[in-house]
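I have placed the structure first, in the form of structure tokens, so that the comments after it can refer back to it.
Omission of a single protein chain aside, the complex is shown with its protein chains in their original locations.
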Amino acid sequence: MPDQTFPLRKSQLWRTLFRSKMGILGFTMLAGMILVALFGPLFAPYDPYEIPKVTLGDIYQGPNIRHWLGTDDTGKDVFSAVIYGARVSLLVGFAASIIIVLLGATIGMIAGYSGGSVDVVLMRITDAILVIPSLPLMLVIIAVAGRGLTNIILVIGLLYWTYMARVVRSQVISIKERPFILRAHAIGVSPFRIATYHILPQILPVLFAEVVLDVSYAILSEASLSFLGLGDPTIISWGSMINRAFLRGAVTKGAWWYIVPPGLALAWVTLGLTFLGNALQEIFNPRLRTHHLFDEHKMVARARLAVNVDVSTEKVV
Amino acid sequence: MNRIDFLIRKLSFSLLTLLAVVIFNFFLFRILPGDPVQMIVSPRMRPETRERIRQIFGLDKPIWLNTASARASGEVQAAFDSQLFIYLKNLSHGELGESFNQHKPVVELIRARLIPTVILIVAGQLTGIVFGSLLGLLGAWKRKSAIDTLTLAAGLTAWSLPAFWLGILLLILARGKLPMGGFETSGAIFRSEWERIIDVARHVALPAFTLAVLLFGAYMIIVRNSTMEVLAEDYILTAKAKGLSAFRVLISHALKNAALPLVTIIALDLGYALGGTIQIETIFSYPGVGSLMYEAIGQRDYPVLQGVFMLLAVGVIGANFLADLTYALLDPRVKT
Partner (left out) sequence: MVLLDVKGLTVEFHTPSGIFRAVEDLSFNLEAGDSLGLVGESGCGKTTAMLAVMRLLPEPGRIVAGQVMFEGIDLLSLNPAEMRRYRWQKISMVFQGAMNALNPVRTVGAQIAESIALHKTVPGEQIRDEVSRLLDLVGISPSRAGQYPHQYSGGMRQRAMIAMALACRPQIVIADEPTTALDVMIQAQILDLLQDLQRQLGLSFIMVTHDLGVVAEVCNHVLVMYGGRLAELGDSDTIYNMPQHPYTQRLLRAFPDIDNPKAELSSIQGSPPALNALPPGCRFQPRCHMAIDECSKAIPGNYLVGESHIVSCIRVMEKTV
């Protein structure tokens, strides 16, 4: 049965992406959140960094006309806080992903291209980092090194590059045996040039699919760190909002409006990235399109697909 | 592939990683701006305790190697009278220092809270694995059908949810129906062991369910992908050609092959599960090592942080080795 050949052309890429409902959904969700992060603060009704003058009655208000998502325990508007929080999460996500790509792709390429002992050593290091539980490790590092957005971004980047390295490495390994690479070798092109001019463009699609997923991991990690009290104390992030809610008794007071929206926003952006990332992976690294165990009722399709085939009768010659 | 070689390779990897973690742990709490000693000894401690810790960990000695002492005495082994090697020796004896706040050895604190965490993880993992695998298998079989899309969406969604948020939501939803936290109803008197078990189960149910939901997504996707690959293999065609029904083919031929990667994934995912456990225990006030770590964060209790981290890292490294062992036993292609 004919197979699809790669690499895909750009036009084919957009068409296939849009054929994937998951891809469209993920893309839309992500785009929505990016818009909120970029322009939301312009339209937010309040500035969540301003300390409002409040009376006792303003604390933990339920959703109302003046505060669409109610207020928190200091009377601040939850809706605005959620909007501002988008910037933090996305900033962390994208900033960390830069480190992940630079570090992970480089190491992955070196390991995959060199092979031999260089590969073994690099992969052992990568595996060692992968084995250690990530959140506990991040916890101890931040606890010692100090809370702050830069630290968080660094720690996430320095831990998650390993995922990218593995993916890039396996792609490089499968590409480096291809004829056009071997030919470039034979002509005498330098390994560095082969890596950057020939191999790199080929791995970009898979790299991109992986980075989308890595951004989601980064965002969730920052949220978890903030929830556990190790977020940047000067910044309002979704994780820190839920942390405050939890510590200030929002659960017992039943102040769901302080808890649900930030988490929902987190889930929204993570889900969008996951859907998009998975859809891209399906395109660039497709699962086999065939299997042997499918529904037989579909297989025999004579009645359904009433095809006009002239069953030839034999003519005697 | 030779089975013994395989295991030796994996064992040396585990041991090396362990060593790296240990040294990293040492490094993290000593080479930092300010007085590194404040990570091990705190003004909050009683003076006698402070002195004892200073002795045990040799906090007045050089950090890496005691070259001065070696030169003075002329013996090589005097060089190992440094903080690093004292630390390693202490570690092998289970000496993890003393908590800043609770005035008890770290080991004791951990030991007291270990069992609840183990129960939580086992319960959560088992549930997550069973449901994840079943749905993953189903999804791969009924590919591109409504069931597949639904399970895939459910799995991806579960995978994307923040653990702490999910926990809080469930906590709010379960108000009045299940205990709000803790491991056992305090002060309760049980008429039988069975009643006690039921009580614990009621407390573990919600946290374990949260963990299961978190993990189910990961397992479902992995089993689904692995099954899809298996279903494209030739021996599946052979099985079907023999006249086996689709169900039989799945169970007798696809399952074992598709499940092999699961063994390694369970161990790898343990790290992720531990991260979730910390959050879950915090939310449900569940007295395990996860919430111990959380409390230590809040109180800047560095010895406890260090100790729990070591425990978790060792646990995951050990689990990974066990998984490799199991894999070697299950896959007949890895044989002597």
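Think of it as A and B in the order they're written, each chain with its own count starting at 1.
Here is the rule we go by: contacts are C-beta pairs under 8 Å (C-beta built on N, C-alpha and C of every residue); 3 or more make two chains touch, one makes a residue touch a chain.
Computed from a predicted model, the values in this text were never measured in an experiment.
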>> List the neighbours, among the chains on screen, of the chain that has been left out.
In response: A, B
> Where the complex has a chain not shown, which of B:A153, B:V200 or B:L237 is the residue touching it?
Replying inline: B:L237
>> By the contact criterion defined above, which parts of chain B meet the unshown chain? Give residue numbers in ascending order.
In response: 143, 232-235, 237-245, 252-253, 256-257, 260, 330-333
> Contacts of chain A with the missing chain: which residues?
Replying inline: 1-2, 4, 19, 289-292, 294, 296-302, 305, 307, 309-317
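To be clear about the criterion, only the chains that are shown with their structure count from here on.
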>> As a quick test, compute the distance in whole Å between the mean CA positions of chain A and chain B.
In response: 23
> Okay, in this complex, where on chain A does chain B touch?
Replying inline: 124, 127-128, 130-137, 139-141, 143-145, 216, 220, 223-224, 227-230, 239, 242, 245-246, 251, 254, 256, 259-260, 262-263, 266-267, 270-271, 273-275, 278, 287-288, 290-294
> Along chain B, where are the residues that touch chain A in the complex?
Replying inline: 13, 16-17, 20-21, 25, 28-29, 32, 39, 140-141, 143, 156-157, 159-165, 168-169, 171-172, 225, 228-229, 231-233, 236-237, 240, 246, 249-250, 254, 268, 270-272, 274-276, 278-279, 282-283, 293-294, 297-298, 300, 302, 305-306, 308-309, 312-313, 316-317, 320
